[in-house]
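With one protein chain withheld, the remaining protein chains of the complex are depicted in position.
Moving on to subunit A:
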Amino acid sequence: MRVGDTVRYGFSNVSGSPVRAFLLLLAMSIGVASVVMLSTLGEAARLYVVNQFSALGTHLLIVLPGRSETTGGAPPLLGAVPRDLTLDDSNALLRGPSVSRVAPIVVGSAPISFRSLEREATIIGTTVDYGEIREIAISQGRFLPSADIKRGDAVCVIGETIRQELFGGERALGQSVRINSYRYRVIGILGDEGQSLGMEMGDAVFIPVASAQALFNTESLFRIMVQATQRETIPSAKEDVIRILRERHDGEDDVTVITQDAILGTFDRILKALTYTVVGIAAISLAVAGVLIMNVMLVSVSQRTSEIGLLKALGGSKRQILILFLSEAALLSVIGAVSGILISFAGVSALDGLFPTFPLTTPLWAYVSALIVAIVTGLVFGIMPARRAARLDPVDALMRH
């Protein structure tokens, strides 16, 4: 029997009971659409995080005080507090051959005021190199000056939100603001960069790191950002950092170095796993659709018993009848899958309209796997009814009408 005839015959059966076929197709297409849309959303979340991390700057390492690894031996009873990172540590890191830039960071929260207006701000004490590493955009004035990092100039660079709330329409550059009891001259306004990894840049105030240490009365650094000379030298830069700090800290490995790639890789893996999990759950609905296919096909076989008997009398072999019924099940699942994919197109473009900044792209594997899973379910759940049809005794089958 020809393929075209098989498909046409199957199609005539499917369209013969439109309501049943419609309900089945609905189930199948909902399953396929949910698989495709959930994988789209998962993939979009992954891309979003990856983009955010890339926005942190390129070939970046972050040095944190303290060791995040567990070591052997008895827990120390006293004074096991890790050594703080200092500005000298930060300067020393520049000796590393694979290190191109270093930015020490001190972070704190303090009220910033101009005349009678006051608001809480995130104060970031750092150096000019931070601006280079993070590729920070400046809309007016300039970023922190490249002076001796131990000198605490009384200057600051403020975020766009702070500028609006403290100065309104007034010119901010050159004005003097008060942070705690210190006065700072505004030398730059940050560009409207929006959010970067959860931190609102509009709320940030940058001051020289030494000024921040004085402001928060601390010698220690929150962390040090290190930029490797290039992407390939990230591992050797990491070794440089660990080696230099071990020398300076009396042979103790008491810092943690995180590379941007490691963070990115971890997030990538977590989000991929999440996507697969969610898609797997959605695939259960495809299995439910498969059971529906089996049900529809069983009903079809029992309703068409005499037709099967006739096909046998006309010389249809068991194999032909098996193929006829299997292709009918496959046809149902293919139509269901295709309409599911169409539904997901509509859904994805609707989401795209609602969240234009979210990078919604459906991975190709989502379409391919949804289609394959749909057809395989159709065939797997179609086998039992098809075999039942093929095994019918022609005499009995013809008697029932």
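Everything below uses one rule, namely that contacts are C-beta pairs under 8 Å (C-beta built on N, C-alpha and C of every residue); 3 or more make two chains touch, one makes a residue touch a chain; residues count from 1.
To be clear about the criterion, contacts and distances are computed from a predicted model.
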item: The complex's invisible chain, by UniProt name, from "ABC-type antimicrobial peptide transport system SalXY, subunit X", "FAD-dependent oxidoreductase", "Iron-sulfur cluster-binding protein" or "Fumarate reductase subunit D"; value: "ABC-type antimicrobial peptide transport system SalXY, subunit X"
item: Touch with the omitted chain, as defined above, among A:Leu117, A:Leu274, A:Val299 or A:Ala313; value: A:Ala313
item: Chain not shown: contacting residue from A:Ala45, A:Ala154 or A:Leu398; value: A:Leu398
item: Those residues of subunit A which, in the complete complex, touch the missing chain; value: 1-2, 4-5, 9, 12-13, 15-16, 306-307, 309-320, 394-395, 398, 401
